[in-house]
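What you see is the complex with one protein chain gone and the rest in place.
Letters A, B and C name the chains as they come in the text, with residue numbers starting at 1 for each one.
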Amino acid sequence: MNSFGHSFRLTTFGESHGPALGGIIDGMPAGIRIDLEAVQRELDRRRPGQSAIVTQRSEADRVEILSGLLDGVTTGTPIGFEIRNTSQRSADYEEMRHTFRPSHADYTYQAKYGIRDHRGGGRASARETAARVVGGAFARQLLALHGITITAYTARVGSVALAERYPHVDAAVIESNDVRCPDAETAERMRRLILEVKGRGDTVGGIVECQVTGVPAGLGNPLADKLQASLAGAMLTIPAAKGFDYGMGFDGAEGLGSELIDLFTTDADGRITTLTNHSGGIQGGISNGMPLTFRVAFKPVATLLREVATVTDRGEATTLHARGRHDACVVPRAVPVVEAMAAIVLADAWLQR
Amino acid sequence: MNSFGHSFRLTTFGESHGPALGGIIDGMPAGIRIDLEAVQRELDRRRPGQSAIVTQRSEADRVEILSGLLDGVTTGTPIGFEIRNTSQRSADYEEMRHTFRPSHADYTYQAKYGIRDHRGGGRASARETAARVVGGAFARQLLALHGITITAYTARVGSVALAERYPHVDAAVIESNDVRCPDAETAERMRRLILEVKGRGDTVGGIVECQVTGVPAGLGNPLADKLQASLAGAMLTIPAAKGFDYGMGFDGAEGLGSELIDLFTTDADGRITTLTNHSGGIQGGISNGMPLTFRVAFKPVATLLREVATVTDRGEATTLHARGRHDACVVPRAVPVVEAMAAIVLADAWLQR
Amino acid sequence: MNSFGHSFRLTTFGESHGPALGGIIDGMPAGIRIDLEAVQRELDRRRPGQSAIVTQRSEADRVEILSGLLDGVTTGTPIGFEIRNTSQRSADYEEMRHTFRPSHADYTYQAKYGIRDHRGGGRASARETAARVVGGAFARQLLALHGITITAYTARVGSVALAERYPHVDAAVIESNDVRCPDAETAERMRRLILEVKGRGDTVGGIVECQVTGVPAGLGNPLADKLQASLAGAMLTIPAAKGFDYGMGFDGAEGLGSELIDLFTTDADGRITTLTNHSGGIQGGISNGMPLTFRVAFKPVATLLREVATVTDRGEATTLHARGRHDACVVPRAVPVVEAMAAIVLADAWLQR
Partner (left out) sequence: MNSFGHSFRLTTFGESHGPALGGIIDGMPAGIRIDLEAVQRELDRRRPGQSAIVTQRSEADRVEILSGLLDGVTTGTPIGFEIRNTSQRSADYEEMRHTFRPSHADYTYQAKYGIRDHRGGGRASARETAARVVGGAFARQLLALHGITITAYTARVGSVALAERYPHVDAAVIESNDVRCPDAETAERMRRLILEVKGRGDTVGGIVECQVTGVPAGLGNPLADKLQASLAGAMLTIPAAKGFDYGMGFDGAEGLGSELIDLFTTDADGRITTLTNHSGGIQGGISNGMPLTFRVAFKPVATLLREVATVTDRGEATTLHARGRHDACVVPRAVPVVEAMAAIVLADAWLQR
C-alpha cells in the first residue's frame, strides 16, 4: 500500500508524468498553526536544479493545501495536498516503452503488474519523494512543538567521508554547501568528486547520517514496532537506499561488549543518563532520552550519463542512450527525504506515547 | 503492537517468566499438511544449551499447537500455539528489581510503562524469539511448497569473517558446526574467538548473512511495503540487531554506478535475467527473480560475565554481579531467528502477490 | 482515520469549504480500462439540484484523476483524484461560528478537537460522500468485470414503503423517478410525501435497500471481517444512517427457526443452492452464492427549514434561522452512496478471496 505510519499516517499518490502528485496526512492533531512557507522551503530543498551538482531540470514544485486547515490552523481533519506536474515531455520517453533500464524498476513493475508507466519510472521515480517531504514538513512542525529536532547531512560521497561518526553538527553549515555536509572542507572534496564522476558520465553512492535530539525517553514499542525497526523500514523505502544502521551499527559486529556498553550515570539535575551513546538512543525498541543516531547508505544511481547495453521486453539486446538529467550523486537531495521520513516515524511514535 | 505481517500475520505474547509464551498465526492458507516435527526442529535450533559456545540453561522448549489443524492439515482458521516456561527461578532476579542493567531495556521499559517485569527482560528477552521461530516454521513450509528456500549463516564474529560476501552455501555444512558458518575453517576460528572472549567474561558481535532462492519476479510493493523495507523492519526487531543492508549494501556507498549496475541478459531458456546481483534481488521494492541477499549486524550483548557498575531506579550507583548464563556471541542462535523473520516477510509478500 | 477497506482501500480528504475534496484509491488492480464518464455519472447521481425534491444548490462537481492511469488503463499505482469546491460562500456561515446546531456534529467536533470548521459541517457534511462515490465507481468497474452487480433503491420514505422486502428490481425504473424507488406508483406517493414535509419546513427519514447479485460463494471471512460486519461498518459511516440489517434482519428476532431456515437444494446444473434467502446471502461471514440483501435506515436530517432553538458554545440560549438548502429527505441521494460503500466492501473482499 501507499501509506506510511499508523497514528500519524501519510498516504501518497502520483507519478512523475500524470497531472499531479500529492497525498493525505491523517492524524495531525487539531489546533496547530502551520507555517506553510516552511513546508514550501522543505520542498525546495528536495528540488532539482539547485546547483551544479544536481540535475538541471527545473521543476517549479508548488504545494497546494486542499483541506484540513482553517485560517492556517489544523482542525483534526485530514490534510489533502497536491503538487502539479508541469513538465510532461512524454515524447522524450518513447524510447523506453519497450526497453528495460538496468537496475531500475522497469522489469519488476512489468513482472508484477503486466503494465508500467514508461514515462520516467512511475512510483519508483525519485520525484515521488516530494509528497513525503510535504508530509514530513507537517510532522516536523508537530515535533518542534515538543522540542524534537531532526538533522541529517551527507556523511560520505564515494571515497570521501567525514572523519567522525555523528559529530556535533550545525544546520547552517550543512545548508551552506551544495552537498549538505557539516564540514566545509570535506564538503568541497565531495563536491569535486561528484563533478569529476559526472564528467565521466558516471554516478557515485554515499551515506546520509541523521541525528534526532530532544526525544524523551519512552517513545517506541517493545516488539514489532521497535523504534529502530520503524526507522529502518521507513528509510529502506527511499529510492536507492541499500542499508540502515543505528548507534554503533555495523561496527558493533566487530566490537566487544565491554567496549560498547553504555554505562549509566546521573546528570547535574539527578536524572539518569548514559556516559556514551553506542546504543543510538534506543534500548529494546524504546527511546532512552539520548539523541537518536542512524545512517542510511545510498547506491550510485543506475541511470548513467552514457550509453548502456540492455534488453527489450522481448529479451532482445539493445542500447539505451545517455539521458543526462539525473544527479551524479543522489545523496545531497536525499538529505531532506531522510529527515522527512524520520519526522513521520517520530510523529507516529509521539502520537502513540 | 505485537503483530508481524499483514496477510500472513504472527501475533505473539509471553515473557521469559510467565506461565507460557506463544502466538497466533493468521492467514496461513487452508489445505497444507504441516510437518510438526520440522516445526519443533526449528525451535530446537534456537534453544540454549546446544554446545559449549552458547548459554547452558536447559530450556526444554516444546511447542503445542492449540488450534487451526485438522488431522495435521491447516483449515484456514488461526493457528494458536504455546511454549510453556519451565524454569522460573524468580528469586535469581530479585537483585534486578530496582537496578537498571546498562544497555538493556530495563530503563526504557520503566520510562514507558512505569512498571517492568524485572525477572529477565520481559518482552526484550531473547526468549521471546521462540514464538517467532514457530511462526517462521509455518511460513517456511508454505514457501517451500512454492520452491522458496531461506538460508542464513554466520558471516562474521568480531574480527573473524568469511572471505566472500554471499558465497555459495551448503545448509548441511552450516548446521554441522556450532557457529553456523558455511566455511568449516572459518567456523573453527570463530568458535575459538567466542571461547576466548567468553573466558575473559566479555561478549562479541557479528553478522548474519541470508540468501533466499526461488523467489519469483514480482513479489513486494512499490512504496511503503517495498520488499527491502519489510525485511529491514523485520530484522531490526530482533534483539541486539543494529543494522541491515541488502545486495551491495553499505559498500554501494563507496562505489560507482558503472561498476554496480546489474546488466540484463537472457538465460538458456530465453528468460530475462541479470549478469550480476549487486541489487540483491530487488528493484524498486519488487523481487526480480534473482536470489535475495541481505545482512544483519548484531552487537555484542550487554550482559557481561563479570561485574558491571550501574545505577538503581533512584539513580544511585550500584554494582551488578556477573550472571554468567548468556551467550558470549548471540549470532549463532540468531541464525534461525533471521530465517524465521525472513520467512514471515516472504510469506506475507507471497500471499499478496 | 479516513480510510475504508484494506486490500482495496479508499482514503479521503476534504470539507465542503476548502479548495477541494478528493481521495486516493489504493489496491486497484493493474490493466483495467476505466470508463471515466461512468465515474462522472455516479458523481452526478449524488449531486444536489437534480430535481424538485432535493436541495437546489448547484454544485458542478467534476472529478479530475491525478494519477494511476496510463492511456485510461490502471497501472497498479494509487489513483489520486480531486473535486474542486466551487461555491464557498463562507459569509453565509458566520452565524454558525459560535452556535451548535442540534443533532449535528458541531458540539462533538468541538468537544473532540477544541476547534471546528463552522462553514458547513466539516467532515460531517454529506458533501464528503462525493469522494466515496468516486472510489465506489472504480470498485464497481472492478466488480463488473467479475459479474457482480450492486443495485440500491429507496424502500421507505416515512410512512410510505414498498409492499415487499427485496423485490425483483429494474435499475432503469429506479433511475426513472426522483426518489429512486423501483415501483413507480410507490415512488409517486413518496415524492408527494417529501414535498408535503418540505412544505412544512420539516424533514423525513427512510430506508435504502440494496441487492448484490453475482457474488460467488466464498467471499468474506469467518471472524472480525465477516462480510456482514464489513457491510454494517461501512453503511454506518454514511451521514444520517441509524441502522443496518441483512437478510431477514430485525424480522428474524420475531421469527422461528423452522420458518427461517434456508434449506439446500440443487439447481438445474447440479450446483448446491438454497430454496430461500432469509440469510441474505451470507453464512458465518462468508458469501454462499445467493444475492446479498441488506437495508440501511436513515433518520430525518436535523437541519430543519424553519427556526430552531439551540445554544451557543458558551451554553447560552439562541435561535438558528432557517437555512433552507438541505434535502427534506436524504434517502434518494443516499442510494448511490450506499452502492458506493457496498462496492468498496465487495472489492476489498474480492481482492482477498
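What we mean here is this: a contact is a pair of C-beta atoms (placed from the backbone, for glycine too) under 8 Å apart; a residue touches a chain by one contact, two chains touch by 3 or more.
The model shown is predicted, which means the values in this text are computed figures rather than measured ones.
J.: May I ask which residue of B:48, B:68, B:222 or B:257 touches the chain that does not appear here?
T.: Counting the whole complex, the residue in contact with the absent chain is B:68.
J.: Given that one chain is not shown, which residue among C:136, C:182, C:300 or C:336 touches it?
T.: Hidden-chain contact among the options goes to C:300.
J.: Under the stated touch rule, tell me which residues of chain C contact the chain that is not displayed.
T.: 1-4, 12, 100, 102-105, 107-109, 111-112, 121-124, 128, 156, 158-159, 197, 202-207, 217-226, 228-237, 239, 241-250, 252-258, 260-266, 270-272, 274, 278-280, 282-289, 297-304, 308-311, 315, 353
J.: Which residue numbers on chain B touch the omitted chain?
T.: 1-3, 9, 11-15, 18-24, 26-27, 30-31, 64-70, 73, 75-80, 82, 109, 112-117, 122-123
Just so it is clear, only the chains that are shown with their structure count from here on.
J.: Of all the other chains, whose mean CA position lies farthest from chain C?
T.: Ranked by distance of C-alpha centres from chain C, the top chain is B.
J.: Rounded to a whole Å, what is the gap between the Cα centroids of chain A and chain B?
T.: Here chain A and chain B have centroids separated by 27 Å.
J.: In angstrom, rounded to a whole number, how far apart do the mean CA points of chain B and chain C lie?
T.: For chain B versus chain C, the centre distance works out to 47 Å.
J.: If you average the CA atoms of chain A and of chain C, how far apart do the two points sit, in angstrom?
T.: Those two chain centres are 39 Å apart.
J.: In chain C, which residues are in touch with two or more of the other chains?
T.: Counting only residues that touch two or more other chains, chain C contributes 76-77.
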